[in-house]
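Heads up: the structure comes next, in structure tokens.
Showing chain A:
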Amino acid sequence: MVSPIYILILSLAIGFLLSVIDKTNRKFSLTAFYGVLTFNVLVIADWFYRFLFLGVPTLTINTAGFRAPVSINLQLGVQESFVLLFTNLIGLFAAIFLYKKFKESNISSLTLYLILIMGVNGLVMTRDLFNMYVFLEILSISTYSLTSFGKTGKSLSAGFKYMLAGVTASTFFLLGVVFIYYFSGNLNIDFIQASQFTNYGSIALFLLSIAIFIELKPFPANGWALDVYEAVDSGIVSVIAVVNSAAILFLFYKIMPILPERFLNVFGIAGVITFLFSNMLALKQKKAKRLLGYSSIGQVGLLVASLVFTANAPQHLIYLIVGGFFINHLISKAGLFWLSGIVKHENISDWNVLRGNRSLLILFGIFLFALAGIPPFAGFWAKWELVKLLVHSKMLFALSAILLGSLFEIIFLFRWFTLTVKSDIAATIPRWDASKIFSTSFLGVIAIFFAAMIMKVYYGFSLIHILPVLAVLVIDIIDFLPSKVKGLLSLLAVLAYGYYIYPFESNIQLFFGIIFIVGSAVNIISTLNRTGKSEGFYGFLLMMIFSFGNLIIATNYLEFFLTWEFMTISSFLLILRGKQAQKASLMYMIFSTAGAYLMMVGFAFAPQLMGNSPLVISLANVQLPLISIILLSIGFMIKSGSLGVHIWLPEAHAEAEADVSSFISAILLKAGVFGLLLVGISYVKFAPSFDIFYWVGWIGVLTAIVGAFLASFQEDAKRLLAYSSMSQVGYIVAAIAMVSHLGWVSALYLAFNHMMFKSALFIAVAGIYYRTHTRNMYEMGGLIKKMPLSYITVLISIIAVSGVPPLSGFGAKWLIYTAFISNGWYLQAGVLFFASAVSFLYLYRIIHSIFLGQLKYEHQDIKEAPVWFIIPQYIFLGGIMAISAFPNLIIKPLNKIAMHYFGSSIRIDGYSIFSELGHWDGHVVMLVTMGAFIVPLLILLLLVGKTQKVKQFNIVYAAERPESPQTTHVAHNMYAHYRKALGGWGKPRIWNFWHSASEWTHSLADYFRHIYTGNGQTYVLHIILYVVVIYIVMGV
Partner candidate 1 sequence: MDIIIRILYAVISILVATVWGLTLTGIVRKIYARVHGRFGPPVWQPFLDIIQTHSRRVAISHGYMFFLGPVFRFAGGLGTYLFIPVILGSTVFGNFSMGGDVLLVMYFIFFGQLGMALGAGEGGHPYSPMGIARGLSQMSAFEVPFSLAIISVAIQYHSLNITTIVQAQQGSILNWTLFTNPLAVIAAMISLLGMNGHAPFSIVMAPQEIPIGPPIEMNGSFLGILQTNRGLFAAAKLILFMNLFFGGAAHPNILVALLIMMIKTFFIYMFSVFVGASFPRFRPEQSFRFFLKWPTAIGILAILYIAYL
Partner candidate 2 sequence: MKNILKRLNEKIDDLVVVKQRDDLYFIKVKREHTDFILRYLKLDENFKHLDFMQAVDYIENNQFQLTYMLYNYEIKINLGINVMIDREKAEMDSMHRIWPHLWQYQREIHEMYGINFPGSPRVDESFVLEGWEEMPPMRRDFDTLEYSKRTFYPRPGRSTNDPKEYMKEKLYHDFAKSPKIRRDDE
């Protein structure tokens, strides 16, 4: 048991001795240096362990033999030791990171470094205000000096600006301390109470607190900090951004008890503003370290805000929220700064050199995801709880600002990530430095450790909920295997998983289980066509599939949301694997995250669930408030690509790898449908007074028609299918929104049907892409002769999509129109009719442009798609044919599912289905169609004379002969006349809207960031003005 005072003494002593030691050998001085740092960590760790697990009471160290307030005292409790452990740990690893530089640099940097660490330790532990000032100045001076470590002109000027700002702040601090003493006669914060400061007295507190706050770099008085972040050596800057900030933040935390509430609220709001604006300004930032600077400032703002807002929350929540953000920020920011030291490229698009080293790329991903608040990292949990807290305390403006800020954060972080993973490598690859990589990886391990701790210890999640992450880890370990082996293993894993979760509590779960798990399992077969290793692919795929499954069995909001985020991130990573997928995946991530935030708020508003049954069951007895319904609906509709928020959908579908698109379209969109159905389940019993689902229904039908039109105007086969998915899901959304028996039967029927035909279509297109290497339909044509099996798939599927009897699509159409008309949604039904007629346009377009018409020269020797694509296609076709010929196979169970919530509105008699409006007998229809098909076929075979098979150019061509297949194939811009007829309705208004929204945000960010002129004086002026403004706002 070493007294913590020794860590101060030892640091100081060794710090000053270093210059002497260094005279002998640099090795000795380095040993001493790292020895001290390690000693610090060990001592603090020891204390932390004692406080946390042995229940040792908080330790108070009195200096000079007197008790406080007469003499200065230090305090070490669980909080202090936690902060110190972290700061010292980061300090140690930053030092390791800087090992090479320390070996060569002037010995004074080592001294300064030790003194800096000492200052931090002192600052955290001391309870005396003036002592704080002293430690703060020690910290500052050593930091100022260390800024010149890199010895570039830039870092010098940045350091000077830093000093200007620093001295201004410390002047305020000193004045504050003095006046506090003047008013309270005391300097120990344990003996100062806010009540001692009346009238003018509060100025003293104001000066003190604003000084600390300015050190925390609030927007807009923080230009100096950004310059420092940008210019200073990345090892040092990580210390500044992490260790210094942590210490000062803790300083703020320490003085919080003596501050009046109105101060705190203003600081909280200022923190939120800082968070929002620094993330917004970061949008325009291209330089990595400055970007990180913006992000750090934002994160500190968020920490301040969460410190303030959680003041009245239960202790464990404070620990989770503040601690979560704290750890998250510390680890990820330090890690990213270090990575920037490893990468040595300023521009974020040059970070693609990271692709040269897989483990670094993974680390980069971990830090970035942690920073963005992606589960399972600590930030996610903190955000979740903070949102809940803010909702409960009705701080909605702060909430929306924080979420908006987070969204901006997501945008720039993921832009960075996608650029790193996807942009072409132009920059030179640096040499990797072992000491740097070691420290950085250590942080990655800590991040994962904390994630695991929170999940396991705090929330106590069972293994099944962590399974998606575990899948990534496991596949990562066996990534050296060829992809076919991994694919088979994944298939087995999915089946085993399905078997494990199989005993569902309700039929609706079973239904979605079939869509999610069985559908995925069949789809996996198509991925077996991959050659090579497909590194990382199966991990994310399994993560996504397990997330689908976990969605069904989630028993509370958090589980659901966690799984949802797993699903989002894994699908994002899968989409990102596409060759040109940078923009597409980014857009997907942004929209998904926005949706997720809305859902998060929606869940926060929702009442607590009772019992431990799955959401599908428990939500039936819960009345969701209107706001919750609205937010959740929007969130789920974003995922299902409804009108207005659909623009991510075509990009993501088109740019993802060929065999991934089918997962996204056929299964991922159903997750949105499932979510909406959850809301609907609560809606059944507790419909709110304002019938929000009526409007959801309208959005659904409009999505259907707009999606159909957009699909008709595409040249790219996958985009066409993507818009088609959008249109079909529009039907489903509308049907769910009806909240009636027939509506839900049709929605589920359509969902099932869509899963099958869209999988088949996407896999067929994947096979064609595999052979032709193009997605543009007009570049294909005439492939029916070369790929007949794929043609049959597409033919059957498009008949199923279009709803032409006798295939299963008609069942969906019949159900949905009957439902609409009997529900009184007449005009909506009319729009749906229109949509379904328009769908013929794109369906014909895809089959004609690809398979019919003229075969191109370059495709004359093409072969049928590989067998791995054909097998899943025909499994799905079998499914379609089965439910076409025997619709009862599916209608009966769906009827039962829907009867769980409503009275039945259909009667099933043999193969006939009767509704109150009409009837349909799929079996008879099938037989009659067969008969009607065979009779003319026989007639034709009988009557037709000698049949001469001719080739593609044997066409009547106005007595001429065709020039070339390209010019004879009518496929490009096939529906130009319709576009013309639509006139102004054909403009991409929604796309334009989002585009201009993005442009506006970026321009605004660009406009605002011009306040950072780069002039030190301006920064000082900012600080002064900021102080004045805060002073006025606080009304001191």
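The working rule: a contact is a pair of C-beta atoms (placed from the backbone, for glycine too) under 8 Å apart; a residue touches a chain by one contact, two chains touch by 3 or more; residues count from 1.
The candidates were selected such that all candidates are chains of the complex that A comes from, given by their letters.
These numbers come from a predicted model, not from an experiment.
Undergrad: Of the numbered candidates 1 or 2, which one touches chain A within this complex?
TA: In this complex, the candidate that touches chain A is number 1.
Undergrad: Mind listing the chain A positions that touch candidate 1 in their complex?
TA: Listed in rising order, the residues are 782, 784-785, 795, 799, 802-805, 810, 813-814, 817-818, 821, 824, 826-827, 829-830, 833-834, 837-838, 840-841, 843-845, 847-848, 852-854, 912, 916-921, 924-925, 928-929, 931-933, 935-937, 939-940, 943-950, 952-957, 968-971, 974-975, 977-978, 980-981.
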